[in-house]
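A protein chain is absent from this complex, but the other protein chains hold their places.
Right after this comes chain A.
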């Protein structure tokens, strides 16, 4: 590595202040510090520092997303073949290689576009603003394609990424300063700007051409329960059409990375074992969703609302619930920051996700909106949690 080290060092003056390419200093800096942990030493205060840094932390999150990515690729391939053949009962494991290859061809460009565009925007901002490149986008860049339907055109991925990085993050000052989760901002942008590409029956299966073939998702059918023309026969009909086990494994159409609860749980284990993801948020989010589901189960029959009567646990298995709870809600920058706050944040988030799904069929997937809403509310939650501590101190002063 001595050779590489020399090379990197020799290039430094070119990018340093006064050098030929000084404008690109932070681009150089970003790449050099990726290859080599810099020689920076402590100046004062603690003379030694923990080995951990943001690069390693973010890398772990990306690793935790890999199972969801791989599964998503395969699943994309599978549903493409289902759509091609028109056979809903196509065996899941047949043509393994071909399905994976199709998924790879479909998904990889989205990942590449997301990273290329996002990092491009970051580099531009860093150069203009004169601050080093932060690692936050390493995770966002992976999350963005995973929350998209596979049929989204690449240019939309690019536009959404630009919007999310600029409006979601850079205007607030970059990584660590943003209020909204970047990847969800990208999804929300597309959801409202190009709704037909983001929901409905047509977007979940790659290369779907056969007319009259319905690629409806559980949530799509569920939302129709409360419309004038239900596509399934009540909650029981819905449960007959979709199996909970299929949802758990992920053999359902849906956004690329969101379908498999198992793949998400593998990611969750990685995040919890390393301490990067907050177990508190994940659990309370799930409990919040479950609780809201049960509540609807209780009041549903009285109201004659069929959607309310689907089993509460199904909410956790379908759509982006697991993915959102594990990878999105736990984003430490946009989540509540206090331990107690994280619990409230999770519980409310989970409840809200199910509530939006059930009560507002215009938005079949409530998880995204619920998390974005809770992102906004997180500082308020923290404020009240911290206020308890402040009041305790005030009380001590009065009794003293």
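We adopt the following convention: a residue touches a chain if its C-beta (ideal position, glycine included) is under 8 Å from a C-beta of that chain, and two chains touch if they have at least 3 such contacts; residues count from 1.
Assume contacts and distances are computed from a predicted model.
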Its UniProt record identifies the chain omitted here, from "Na(+)-translocating NADH-quinone reductase subunit A", "MaoC family dehydratase", "Energy-coupling factor transporter transmembrane protein EcfT" or "Electron transfer flavoprotein alpha subunit apoprotein", as "Na(+)-translocating NADH-quinone reductase subunit A"
Full-complex touch with the removed chain, picking from A:176, A:195 or A:301, is A:176
Filtering A:54, A:98 or A:376 for touch with the omitted chain leaves A:54
Contacts from chain A to the absent chain lie at residues 1, 4-5, 8-9, 33-57, 59-60, 132, 134-136, 173-177, 273-276, 278, 332-333, 335, 337-339, 382, 386, 389-390, 392-394, 396-397, 400
